[in-house]
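Can you read through this structure? Questions will come right after.
For this view, one protein chain was removed and the others were kept in their places.
We just call them A, B, C, D, E, F and G in the order they show up, numbering each chain from 1.
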Amino acid sequence: MRKPAQRFKDLDFAKVEPRRYTRQGFPEAIYCPGKTIDQIVPIFESLLKGGAPVIATRATADVSEVLLDHFKEATHHPIARLVTANSIAKKSGRPVLVICAGTADLPVAEEAAVTLETLGRRVTRLFDVGVSGIHRLMAHEPLLRRAAVAVVCAGMEGALPSVVGGLAACPVIAVPTSVGYGTSFQGVTALLGMLNSCAANVSAVNIDNGFGAGVIASLISKE
Amino acid sequence: MRKPAQRFKDLDFAKVEPRRYTRQGFPEAIYCPGKTIDQIVPIFESLLKGGAPVIATRATADVSEVLLDHFKEATHHPIARLVTANSIAKKSGRPVLVICAGTADLPVAEEAAVTLETLGRRVTRLFDVGVSGIHRLMAHEPLLRRAAVAVVCAGMEGALPSVVGGLAACPVIAVPTSVGYGTSFQGVTALLGMLNSCAANVSAVNIDNGFGAGVIASLISKE
Amino acid sequence: MRKPAQRFKDLDFAKVEPRRYTRQGFPEAIYCPGKTIDQIVPIFESLLKGGAPVIATRATADVSEVLLDHFKEATHHPIARLVTANSIAKKSGRPVLVICAGTADLPVAEEAAVTLETLGRRVTRLFDVGVSGIHRLMAHEPLLRRAAVAVVCAGMEGALPSVVGGLAACPVIAVPTSVGYGTSFQGVTALLGMLNSCAANVSAVNIDNGFGAGVIASLISKE
Amino acid sequence: MRKPAQRFKDLDFAKVEPRRYTRQGFPEAIYCPGKTIDQIVPIFESLLKGGAPVIATRATADVSEVLLDHFKEATHHPIARLVTANSIAKKSGRPVLVICAGTADLPVAEEAAVTLETLGRRVTRLFDVGVSGIHRLMAHEPLLRRAAVAVVCAGMEGALPSVVGGLAACPVIAVPTSVGYGTSFQGVTALLGMLNSCAANVSAVNIDNGFGAGVIASLISKE
Amino acid sequence: MRKPAQRFKDLDFAKVEPRRYTRQGFPEAIYCPGKTIDQIVPIFESLLKGGAPVIATRATADVSEVLLDHFKEATHHPIARLVTANSIAKKSGRPVLVICAGTADLPVAEEAAVTLETLGRRVTRLFDVGVSGIHRLMAHEPLLRRAAVAVVCAGMEGALPSVVGGLAACPVIAVPTSVGYGTSFQGVTALLGMLNSCAANVSAVNIDNGFGAGVIASLISKE
Amino acid sequence: MRKPAQRFKDLDFAKVEPRRYTRQGFPEAIYCPGKTIDQIVPIFESLLKGGAPVIATRATADVSEVLLDHFKEATHHPIARLVTANSIAKKSGRPVLVICAGTADLPVAEEAAVTLETLGRRVTRLFDVGVSGIHRLMAHEPLLRRAAVAVVCAGMEGALPSVVGGLAACPVIAVPTSVGYGTSFQGVTALLGMLNSCAANVSAVNIDNGFGAGVIASLISKE
Amino acid sequence: MRKPAQRFKDLDFAKVEPRRYTRQGFPEAIYCPGKTIDQIVPIFESLLKGGAPVIATRATADVSEVLLDHFKEATHHPIARLVTANSIAKKSGRPVLVICAGTADLPVAEEAAVTLETLGRRVTRLFDVGVSGIHRLMAHEPLLRRAAVAVVCAGMEGALPSVVGGLAACPVIAVPTSVGYGTSFQGVTALLGMLNSCAANVSAVNIDNGFGAGVIASLISKE
Partner (left out) sequence: MRKPAQRFKDLDFAKVEPRRYTRQGFPEAIYCPGKTIDQIVPIFESLLKGGAPVIATRATADVSEVLLDHFKEATHHPIARLVTANSIAKKSGRPVLVICAGTADLPVAEEAAVTLETLGRRVTRLFDVGVSGIHRLMAHEPLLRRAAVAVVCAGMEGALPSVVGGLAACPVIAVPTSVGYGTSFQGVTALLGMLNSCAANVSAVNIDNGFGAGVIASLISKE
């Protein structure tokens, strides 16, 4: 048995694992909500020293400012609400498509896209192609056919992954977004639509979880 | 004030209104579940004598047999699970389209279609054109553009009404069906998808309510 | 295949379709929440140039002010929370009734009414006629009988569309509102009531979706 | 402290309280489901000996047969699914109205009505007066105004108690029934409608709980 | 048919019925949330002129101040969040008990108690007697036995009405409150507990609906 | 690292751990539903040979018969629906109380009680003491005060654990049962009531999980 | 535009697409429930003639027997409840792991495994390694590290995919199963656990959807 002490660094309020990227091919994210800035900074620092990509998610303007002040290596991606560091500069892997249904889904789609880029993937973005104007999507059918994996973000009825899944020859990672009102139930309706997709190549992640979708797409597109 | 006595016939266990068709343009349905055959037969008879179309819904094989035995004017529609009488022979109205996503949605789609035909409408059927094979639907785009109203039945993620709604220039009556498993929740997921449609011309009825959709489409398509 | 380029205008963060009104008889709405003002203005401009009616929904005071500053053609409807332009001046179509159950339902009812007027329809309003004082509604029964379509907005138990549906000889578009407290569940209870209406001519749209109800009523009332 | 032994009889598997009728004005019901016939019979016997009214609810045909075999005093009410004994022969109290919306609600309405009669009340029944044909109810408005209490049973959207509540000058006990399909959710939708009634004089009991409604109405109508 | 004009006063945005107290024995409440102060004042005025008790519920500090400025007859009840006028000075009726489980349930219990007093009833209050210290309630058992009706307010698990219902010889109006956290679901858990009470004399109203409970108790306690 | 091979026995379709009793103080249960009799028998055999107590739960009559045929050491407990073997003969531990609210809760209460006895504990049973007749429970208050742990089973509103929790000086393991109808939601309402108990010493297990409650009570009562 | 006629075969009640395997790398499944045997046979035949793998899911004993009678190429997999044909004989692709938590999850795990094998993949099975005996899983850690993709099936609390996801360097396709009772809500709890996994490489499919998981794993493992 490997010594556990080699596996993680104990910060008292957190047990950080800088080597997870080496072990699993992706880093643990720093999910900022619910953590104080006094907790986020040392966790970021621990991971940064490990040399692997660092990704802080749902970073507010305040958190981002502090991280950029502390760490010159840090980059802020405001639409994606991410602060990243140690991005993999050399891009590799098979083609990844990140799609979203409407303008309001951009933050989630960008979270997935920037996560993929930070992990060294090349991303093609295809935004605002929701099913109420299906011709906008059909115009890009060749793109769908070439992808190794597609991340598809949609709120409201969440129908876009099903249509993409019926056209693409690759796994579709569906990301429900909390976009909508009334019976959209903050993304639950979109999620349910995706889980019941009549296209067999669709799996789903939690509502607004662009980071997770990016990680999975990165693993799938690895050559 | 009209005398209420003229409005309905009191059968003790039921107050039947044979003149609703004249008053509202559609008859009250005899929803069979929860009624005994001893209740269904006199209700059917009361309405039959009124001369307007009669529609008994969710009629089991047993109920249908009894009704056909009692009433020579009755017709059984086994897929639609309807027993009808006094069908309007002369068809009129603007073109109505009844669409369904999958083979298992047929009973609900047929309930809508036969209701429409009983009320004197002409119906075009377009079945098994679900969104996982979007080309099956796109092949019929001209049909969608000509319709005065479309009834669209779908289970699972219920995405078809959104796609139809984005292509058609008419109201879309969406009928969620209880087809699916797991998180389809017996049609709730399909219903939620339809209520959150990004196409603005979609309204929804209760799960598996082909009769109601047929009534509404009949009223809309009336010239 | 028509060239997709003719169908929509690509603004990068949005793919706008100014010709949807010509193609479908109603425009795409600009649903403001979740969009930045820097996204709303160019979308509004793209649609305005198309010449068809433009409708921005759920426009806050801030958004409305900016739109009115940018576009002299824009009109603000504060109760309805709409900013519109290119309204169809010449009214046509069969009579449309917009009804609401209580004073607090006015914003949703007005969203439907103004949408209808912007699309060139004549609207009769009948407000605060909820079922706990049924005589207020019965006093207007003749109005119900003449309508070609009725939009009925109600929160709490959402019973009004059922009563209207039993009196009117036309389709009823039921709009649940988020008015109520406790187990009204922000409109879910009203919606469920409407979907289970014992009147067969009732269909429903999403909670507070006055715009959608207006679009559907406009399509139905088209001569 | 009163001796507990005076309060209840210990049957080992049950602690029966024959004197609850004296103490509270209503007996404890024997709710049959989940009890074996070997448990039901001695409980019935214990209560019967107490001399107060005995009411076994949801009695299946099998259970009813056994009870009638054992106890010559027992009466079976098949529609109400009740077996009763020691019914109060001398009727008293203020006028009670039992109303139901549709034919399928009869079993629940009868459970309430027979409970009331067993407890010595006079009941007026008004059945199948649902809101989709509001004139059927309005024709009986004087009856509503005279009642001391009304029990109103309805499934589907459960709107009838609201309308009755707006017309009657007495408390309305609303009983949601499990009648309906799809999003009626076995009576949950009707219950939610009743709890959100815009009429302030409406309270609700559990789905299909005709017995409870009868008990409460009996207590209210006591002179 | 009575002329509808006699029944209600049309304020355009509201149709007010000042004579509902005469007709039904209780006034319509002015539920303040969702109404502007410019709507509340004329409604209050209309009802005030009618001479019957006036009750505005969920009145914020701001709304209360404006009403007290406008109407010298108005009284503010801050814990109950009510503004009332035309209170029935001469008290009558059978004894009414208003009970609550915990200190945080006071606003709802007071809403019921003040409503009862405004409608001319005498009220006994019994507060903070929740079931985790059952002796606090048992100490008042004689009070429970004498009541003609009991209003019981409780949040969290909502068990108090069941215990009271098992001790009292009168109807129990259970009022779930939104007190609690986590799986209390803002009062839904308390409501469900009350609807499933093993005591047959318990009915329930909407969460936090002290006004409705007061109205019903007033009708029941009327001599 | 201990060799995993020592930890469990691989039956291909199952990996059985006969030494869990030694390791954790309780055996793994054989939950019968979803397992074929051809899977249950070898699992039972593997555990039996280990020498520790064996408990098969939710055993149907068929399964029980087969197990009794195969294993002469097996005992069937029909009310508890358990088949046990290797019961700990020598009883030890602090006093355990198993309580249930109604007659229909017996199967769950017995599952807990027999589990405890199989694990070598002494159990006092107190059945049918639900809160609608609180004196039945109060009569046994001394028993509550002496217990080291109480298992309390209740369906419907699930209020009994709160009342017991307010009287006892020990942990209360609350077991919601699926007893009830309508909004009891097969035990969910009882569970919610227990989780929101105003008594701080109450924790809950899954609906009808008498086995788990028995295991926990056994661990707590261990001397 | 490609001719739609080339895309699908119209059987009237179904529009079958035999070339989907060529187009997308996986065939459309024949989901048997809700289809009559008279519909299943011709659909199976159409797909069989296409030469690509055919997979009929949730095939009952009756359906299986008929299919085996009709088609000599068909194979029945009773645990997986599949009937397959045209299986890809030559296996290829990166290593796939199919894991399940308990014995009762076998049918779902086998549905995934047989789907993968039919599509030409090599599968390693690892069954009954649920988290309550974590050493059973840890004993196979090297297997987890080598996989290109893991399908993980679990019911109850659905925790296994999180643990596997924290150990494996590949995407994890989580399949919630309907195994459990009470608040397992037929697999909803397991699904929710999987969607909220603290391991970022986990995505989920619908409850019991072993087929979909197999398709996705097949696409990911394609070399």
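Please note the rule applied: a contact is a pair of C-beta atoms (placed from the backbone, for glycine too) under 8 Å apart; a residue touches a chain by one contact, two chains touch by 3 or more.
Not measured: the values here are computed from a predicted model.
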Residue among G:34, G:50 or G:158 that touches the chain left out of view: G:158
Selected from F:14, F:32, F:80 or F:168 as touching the chain missing from the view: F:168
Interface with the unshown chain - residue positions in subunit G: 101-102, 130-134, 138, 156-159, 162-163, 165-167, 180, 182-185, 188-190, 192-200
Contact footprint on subunit E, counting only the chain that is left out: 103-104, 106, 127-129, 132-133, 135-136, 138-139, 179, 181-184
Missing-chain contacts mapped onto subunit A: 2, 4-5, 7-8, 12-15, 17, 20, 28, 31, 33-35, 39, 43, 176, 178, 186-188, 191, 206-209
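The working rule: only the chains that are shown with their structure count from here on.
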Centroid distance [mean C-alpha coordinates] between subunit F and subunit E, Å: 44
Between subunit F and subunit D, distance of the C-alpha-averaged centres to the nearest whole Å: 36
Residue list for subunit G, restricted to those that touch at least two other chains: 28, 191, 206
